[in-house]
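One chain of protein is taken out of this complex; the other chains stay put.
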Amino acid sequence: MNAIKQEGKKSKLQVFDQLESEVRTYCRSFKTVFAKGSNAKLVDRDNREYIDFFAGAGALNYGHNNKRIRSKLVEYLLQDGITHSLDMATEAKEKFLLTFQNTILEPRGMKYKVMFPGPTGTNSVESALKIARKVTGRTNVVCFTNAFHGMSLGSLAATGNAYKRGGSGVPLTGTTFMPYDGYLGPLVDTTSLLEKMILDSGSGLDLPAAVILETLQGEGGLNGASDKWLRNLERICREHGILLIVDDVQMGCGRTGTFFSFEKSGIRPDIVCLSKSIGGYGLPMAITLLRPEHDIWNPGEHNGTFRGNNLGFVAATEALHYWSNDELEKQIDAHAKTISAFLNRMASRYSGKISEIRGKGLIQGLVFKNPEEASKLCGVCFDKGLIMETSGPSDEVAKLMPPLTIEASVLKEGLNKLEAALQQLFAPAKPGELLQTKSS
Amino acid sequence: MNAIKQEGKKSKLQVFDQLESEVRTYCRSFKTVFAKGSNAKLVDRDNREYIDFFAGAGALNYGHNNKRIRSKLVEYLLQDGITHSLDMATEAKEKFLLTFQNTILEPRGMKYKVMFPGPTGTNSVESALKIARKVTGRTNVVCFTNAFHGMSLGSLAATGNAYKRGGSGVPLTGTTFMPYDGYLGPLVDTTSLLEKMILDSGSGLDLPAAVILETLQGEGGLNGASDKWLRNLERICREHGILLIVDDVQMGCGRTGTFFSFEKSGIRPDIVCLSKSIGGYGLPMAITLLRPEHDIWNPGEHNGTFRGNNLGFVAATEALHYWSNDELEKQIDAHAKTISAFLNRMASRYSGKISEIRGKGLIQGLVFKNPEEASKLCGVCFDKGLIMETSGPSDEVAKLMPPLTIEASVLKEGLNKLEAALQQLFAPAKPGELLQTKSS
Amino acid sequence: MNAIKQEGKKSKLQVFDQLESEVRTYCRSFKTVFAKGSNAKLVDRDNREYIDFFAGAGALNYGHNNKRIRSKLVEYLLQDGITHSLDMATEAKEKFLLTFQNTILEPRGMKYKVMFPGPTGTNSVESALKIARKVTGRTNVVCFTNAFHGMSLGSLAATGNAYKRGGSGVPLTGTTFMPYDGYLGPLVDTTSLLEKMILDSGSGLDLPAAVILETLQGEGGLNGASDKWLRNLERICREHGILLIVDDVQMGCGRTGTFFSFEKSGIRPDIVCLSKSIGGYGLPMAITLLRPEHDIWNPGEHNGTFRGNNLGFVAATEALHYWSNDELEKQIDAHAKTISAFLNRMASRYSGKISEIRGKGLIQGLVFKNPEEASKLCGVCFDKGLIMETSGPSDEVAKLMPPLTIEASVLKEGLNKLEAALQQLFAPAKPGELLQTKSS
Partner (left out) sequence: MNAIKQEGKKSKLQVFDQLESEVRTYCRSFKTVFAKGSNAKLVDRDNREYIDFFAGAGALNYGHNNKRIRSKLVEYLLQDGITHSLDMATEAKEKFLLTFQNTILEPRGMKYKVMFPGPTGTNSVESALKIARKVTGRTNVVCFTNAFHGMSLGSLAATGNAYKRGGSGVPLTGTTFMPYDGYLGPLVDTTSLLEKMILDSGSGLDLPAAVILETLQGEGGLNGASDKWLRNLERICREHGILLIVDDVQMGCGRTGTFFSFEKSGIRPDIVCLSKSIGGYGLPMAITLLRPEHDIWNPGEHNGTFRGNNLGFVAATEALHYWSNDELEKQIDAHAKTISAFLNRMASRYSGKISEIRGKGLIQGLVFKNPEEASKLCGVCFDKGLIMETSGPSDEVAKLMPPLTIEASVLKEGLNKLEAALQQLFAPAKPGELLQTKSS
């Protein structure tokens, strides 16, 4: 392979095609080289602009290059602040811990110890599974149909997607899948199956150490759990000494309207996993929240080189100020209503194509009767300058998840693009135009 | 728990003691709050200065807040460069890919596809194990005594440390441990046991998908593999269709004297894991190098939110310029000789205490006959303003791993502190001095 | 421990108490030393007679010391017939193979190869799981709540009972439990959950190699699967290339009224496990039936020392003659009706105590609202000279499973004892008698 030069290449993505692994995926859908970003807008190398309804899969709740946060980062860099510290104590980490305590936990009456498990969601989930097994002395963990918890072996065992699971090359053990809320239709409370199998000593369900769940399954197709179902689940856990883990990696940090996705339900998990937007600026960071009585780790029993990403702490601290009053929550709510109203209009306009609207807050989506049309729609959107992705086991849901900080006008602009894309896809042309197309 | 205020606290680390999980560890050895860093020096909140012989466990090969790299980061931030991109194509990523190809792979005659598996070493190892299992259709992976490969479940199964393994709470499967080079004494080439068990269809060793190893075991006690042993291992792998994985997370990026730790041995691994210092500035980043014929991933079969940490790409690209000529290599070599000479002097001075010198390049250490004395030494060093850590299964090795970019004078200063610490520990004072001490 | 002598011991079971492991169980319920047996009657050392409604847990369908079979055994022994042959060819084995083919398979239009997997049910199940995994190249096996398949590690993983599972001391892997027919009430066809999870690529259910089930769960509490449910299950298996395994170890050989328990349902399993009464005389023997297209074993890939128990073959061959006409089937049917009628009478008499009658053919039972009363009942029965056992996850079912060959008069006698035991337990005495009892 000769040295590759940027000049004269045939494809925009030639460098990636030649040098990067076949595992790459989003760059196959969004075929351009991005250069800059600002809140909900991206610009590619050719100065084409895009509205971002994907938000880094939930890692960019505060938008691209949030200016408030950036000024703190630059300031910190220029004053020689510690960047990488493993789990040594630093001023930046101390500030984060205090701000998180005072802005998030204390006002919500929550008591959790904060663990830094490494900078990714899957690190957090791995740490949660470990401590749950240590606390209970048991190994089995109940997870749910269409769950997504990560790609390292422990988290992957709790992830439902067959394609991702198959990538492991080994049987995945230590977990039991149960039907998520709504899996057996609206009339069945699926916690009853779990409870029956726990109570029945002949059921084959090994008494779990923990139950892990997302309150709304982002990758799994925007399936949401009702507050009642969550409370039933919590009750079952309490009655049997099972730890309740909420993986709020994607749904936390305001995505569903409140900082934690489970606030309105009233449940109080034993362990909460946060990552993605906790780092504020798209910087790798994760924390695991543990009820103090479960914090029985020995020092260093779990560790990781990048658990002290201080740029993340600096950005996270600044981002938490969004939660010092209710302005952001109100804005999310307003945006969410705009999106809901829009999606309802689209769903009734294309009722033959769209079966359902799912999600809440700033993660909502359209479920297509023919899954392929969700992907096609996202392709058309991209051509129109709108970035959207699918989710669900058959990629049947077209998902809207803009930054929480998106301007109302940009949101509107994005929805207009989406409306146009739907129009193009499902009502592409009048007879005369069709004729024209054929003859061209 | 009431809101904690920074004022009036009794301990320097009160905030951490109260709010952070018990799993924290290094802050228990280095009991201060760090504030700033510059190349090999750290400064704490009280303006006390420390020389850093730990270098972020190998993540800071180019020092703290490397100025060349920092200016690129600040520039990138201020121009609204994309920070977080999943695996979409960005200009920053393209530059990294090209620079890595042109500066590292091409000059060494290496052909590898670059995979971005998520930003940590354990992400890279997990991806390596997955693809090795996929390529071969087999599940077992041979690893070695005292190996360290990470904390997520797949990597942990290949990690020797009983304490870390115990943290998993489940039996760890899919791996077989074999004795590392030197484990059975200098006369036994331990690859012969591996080879015998592979050839013997009754040995109980399931034919492995891969062998994974560090060429020098950083966490395991600075045990090094000889070039001959490495070549034997490669030969065995080739003869039996087993993939050879080098985990160069800690030993790569120049730590042992060359960019890859295995360059001088002549082996050509099938898969190479890089993280820690690949991110240049202590920023979370990892890559997995795959021989093109093994790059049979399907798109998205392994993924991760932070595999597109563009600040990491920017920093990494700039850091790679250190490898465009041989200046850094020469400096590493010079520093390494300084350290070797120093350690040899110490080992002969305290021959009753020190059993051995281990390591090479800028990772060398003293092995103590009484393991506790290694920890005590590091404690005394910290009091004198030198940061050093232990390694090995009994923490019996006191380890020197300064930034590669450390100034000769600072290196000398650090060694002086170490010499003084040894003096204090083993020949603390003459009778008169003792008296003096007592009376003070 | 001094040599123990039979004379002068204090307890009937002193030898067992002192020399046998604590794992012993039935001898704790039936506290006597049995000496002789004849069809459905047992006699203990003290010449006390018992009617046997337990039939060796289904291994004695043709009664104790069946005279037709015994004469063949004695004849074979006296003529120096081969007793133990591994899997060498013997005349006795050839006769068994031919008789099984001509008496059982051929008349039912069944085509199966016969495998001798070792002499126990769990050997047969282990072999079935192995070949199913080999045929499909997959590992997961679906089994059902309250299933019992055996005590060796592979079979135990498919067994629901928490107490038995806990005995393994390791996490049991490779299986997924689904709700058995009726588990979610009479209105839910539980195959729909299985089908949904198979069709949903995000369900977390790894596509199974096989489904294994008992058509009526003997140990699990006499839960029976309807023919419709079985046919649905078979259809799902066929549609997804999943092998269907019926474990007919306890329910086969006529227990439910036909030779195979599934005959009336019309399903045609890929693999059938037989043991217990296949050996005719209570002799250890098991066979695994494989559809010819699945018989892809390599020679000796599964083996076992006692897979050639020729006394078993001799006894089995003679026992199969019971199936050369429909006399036995008619007798089972008549006995089954007698039992059903009796149990219905009891259930209505003690409707406050008995919640349900379960089972069919010559395995039927009473379900007690208070599980402890099932055990108490069996204790009272034993005192009255009737041997009965409980089953179910809470031992809540008192089970009747006499030899198929029981004489009508002995069956009647046994039912009378059971009626008396129920009377004693639930309506123990009239006021006058109570007074009498108290004063005694």
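Residue numbering begins at 1 within each chain, and the chains themselves are lettered A, B and C in the order written.
FYI, a residue touches a chain if its C-beta (ideal position, glycine included) is under 8 Å from a C-beta of that chain, and two chains touch if they have at least 3 such contacts.
The structure displayed is predicted, hence computed values, not measured ones.
Which chains here would be touched by the one that got left out?
In the entire complex, chains touched by the missing one are A, B, C.
Using the definition of touch stated at the top, determine which of B:Q14, B:N102 or B:S394 touches the missing chain.
For the chain that is not drawn, the touching residue is B:S394.
With respect to the chain omitted from the figure, which of C:N47, C:N298, C:S348 or C:S409 is a touching residue?
Within the whole complex, the residue contacting the unshown chain is C:N298.
Which of B:L193, B:I296 or B:A347 sits in contact with the chain that's absent?
Here the residue in touch with the unshown chain is B:L193.
Looking at C:R68, C:R108 or C:K164, which residue reaches the missing chain?
C:K164
When the complex is taken as a whole, what residues of chain A touch the one chain not shown?
170-171
Which positions on chain B touch the chain that was left off?
139-140, 143-147, 159-163, 165, 171-177, 179, 183-184, 193, 196-197, 200-207, 220-221, 392-394
Since one chain has been left out of the picture, which residues of chain C touch it in the full complex?
Those residues of chain C that touch the unshown chain are 1-4, 6, 12-13, 15-16, 19-28, 30-38, 42, 45, 56-60, 64-65, 70, 73-74, 77-91, 93-94, 97-98, 100-102, 106, 111, 113-116, 118-123, 126-127, 129-130, 132-134, 137, 139, 150-155, 157, 163-164, 166-170, 173-174, 209, 249, 275-276, 281-284, 288, 290, 295-306, 309, 311.
Just so we're on the same page, only the chains that are shown with their structure count from here on.
Using CA atoms only, can you tell me which chain is the most central one in this structure?
Here the chain at the core of the arrangement is A.
Roughly how many whole angstrom separate the Cα centroids of chain A and chain B?
From the centre of chain A to the centre of chain B is 30 Å.
Centroid of chain B to centroid of chain C, CA atoms only: how many Å?
Chain B and chain C have C-alpha centres separated by 59 Å.
Could you list which residues of chain B touch at least two other chains?
Residues 170.
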